[in-house]
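Supplied in structure tokens, the structure appears directly below.
Excluded from the complex is one protein chain; the other protein chains are retained at their positions.
Then we have subunit A:
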Amino acid sequence: MNINMTLIGQTIAFAIFVWFCIKYVWPPISNALHERQKKIADGLDAASRANRDLELAQERAEQTLRESKEQASQILEQANKRSAQMIEEAREQARAEGERLVASARSEIEQEVNRAKDELRAQVSYLAVMGAERVLEASVDEQAHRKLLDELAAEL
């Protein structure tokens, strides 16, 4: 095997070929690789973004749930309070009504007593006059002593 100019010629050709590859063959391959890389990066980005969105939505849903629960318990509490209040009011009313009834009954009784007293008084004065008539055996002029008798009756 001889070394001759053929080797130089092939080297020239090889150099040109390599230059051609660097200039025209490599760029499309490199572009394809970069594009693939970009596509994957975008895909991963989108996936993580979607994940984040999901997390956010979950958080929001949880918060809404919490809020509504709170509201529900608040409403329940209010209703409880209101019912207690209503019971209390009813009780108060009932008590007042009772008291009123008791008072009216009492006043009626008093009136009755007074009336009885008055009647009694009238009768007492009559009896007293009668008594006095008997005692004095003389009729007392009722007209003349009316005032006196009334005064007496009032004093009783």
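Here is the rule we go by: contacts are C-beta pairs under 8 Å (C-beta built on N, C-alpha and C of every residue); 3 or more make two chains touch, one makes a residue touch a chain; residues count from 1.
The rule is simple: contacts and distances are computed from a predicted model.
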| remark: Per UniProt record, missing subunit out of "ATP synthase subunit a", "Radical SAM protein", "ABC transporter" or "NitT/TauT family transport system permease protein" is "ATP synthase subunit a"
| query | Of A:Arg36, A:Arg82, A:Arg95 or A:Arg146, which residue touches the hidden chain? | reply | A:Arg36
| Hey, which of A:Ile12, A:Ala79 or A:Ala116 is the one touching the hidden chain? | A:Ile12
| query | In the complete complex, which positions of subunit A touch the hidden chain? | reply | 1, 3-14, 16-17, 20-21, 25, 32-33, 36-37, 40-41, 44
